[in-house]
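Structure record follows, encoded as structure tokens.
Missing here: one protein chain of the complex. Every other protein chain is in place.
Right after this comes chain A.
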């Protein structure tokens, strides 16, 4: 299985990459001997340290653009700091974090993030699994379908969301027009709690289903064919093969997509922001589709409270760590039970 972790390439022996030198036989004068020793020392140092030099660029960039902002955000979260004067920081201790407990907008955003996350991730992954299964059949032009399925993912969030805003429009939207045709009253998608969250989830589902389907497809193609053959010999139907052969074989892959999708759902930002048109980061009149990402943006870039926004950012980070920990525990369980 391609996704089992923990099987890195075997470590190279000392000096593994060096061409072996022929054994020295002829006696050398001391100068030459010293020169060779010096060379070999340099050579060993090269072997030992140059890999670090090779990987250094990434880590330097990571430190500058990943680690430093992360730590700085944490530092800012402990202060009262405004974007109107970001160099002026006033120590606030854990105030920015503790106030989140009483901040109903934060809890509202957390809850929205959770519900939108669930109603977008679950159908998305189920549909992706189904699609991958269908694509795994012998098909004419299967390559075409595989590429086509990925195109929503390649579309920019902004473009996609603008189209969806028009589709879900109250007065002239196509969805309402279609509902009207089958006798259902037009729905004010943006103003209802569930309807707006459903609409936002639709955008997410539309964008990410194909991406996950391709990941599943790749994993499915690695499932040994003889498993299916023997299942078929035992009289298993297509559906039974799917449930008893495909799904268990895909377990690590499913877990991986669950983790990635959960992280994506927690950081959901662009879709709800643009779904609100030009009205900004409020997430609707009642904050009904304001996610954590949106709330953080509102605090930082609309209300200009950098300290509060940083605290929200760090809280989101901690929530993600928690989710990752849970996932790790679950996956360990799964591996043990196998």
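Following the convention adopted for this analysis, a residue touches a chain if its C-beta (ideal position, glycine included) is under 8 Å from a C-beta of that chain, and two chains touch if they have at least 3 such contacts; residues count from 1.
Assume contacts and distances are computed from a predicted model.
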### Query
Per UniProt, what's the omitted chain called: "Extracellular solute-binding protein", "Pyruvate dehydrogenase E1 component subunit alpha", "Cytochrome d ubiquinol oxidase subunit II" or "Peptidase M75 family protein"?
"Extracellular solute-binding protein"
## Note on the structure
Out of A:58, A:75, A:107 or A:144, only one touches the absent chain, namely A:144
### Sole residue of A:178, A:302, A:321 or A:334 that reaches the chain not shown, by the stated touch rule
A:302
### Summary
Among A:180, A:234 or A:286, contact with the omitted chain is made only by A:286
#### Entry: Residue touching the undisplayed chain, where the options are A:159, A:178, A:321 or A:334
A:159
### Query
In the full complex, which residues of chain A touch the absent chain?
80, 82-87, 103-105, 136-144, 147-148, 151, 154-156, 158-159, 162, 165-166, 169-172, 188, 190-191, 221, 225, 277-280, 282, 285-287, 298, 301-305, 307-308
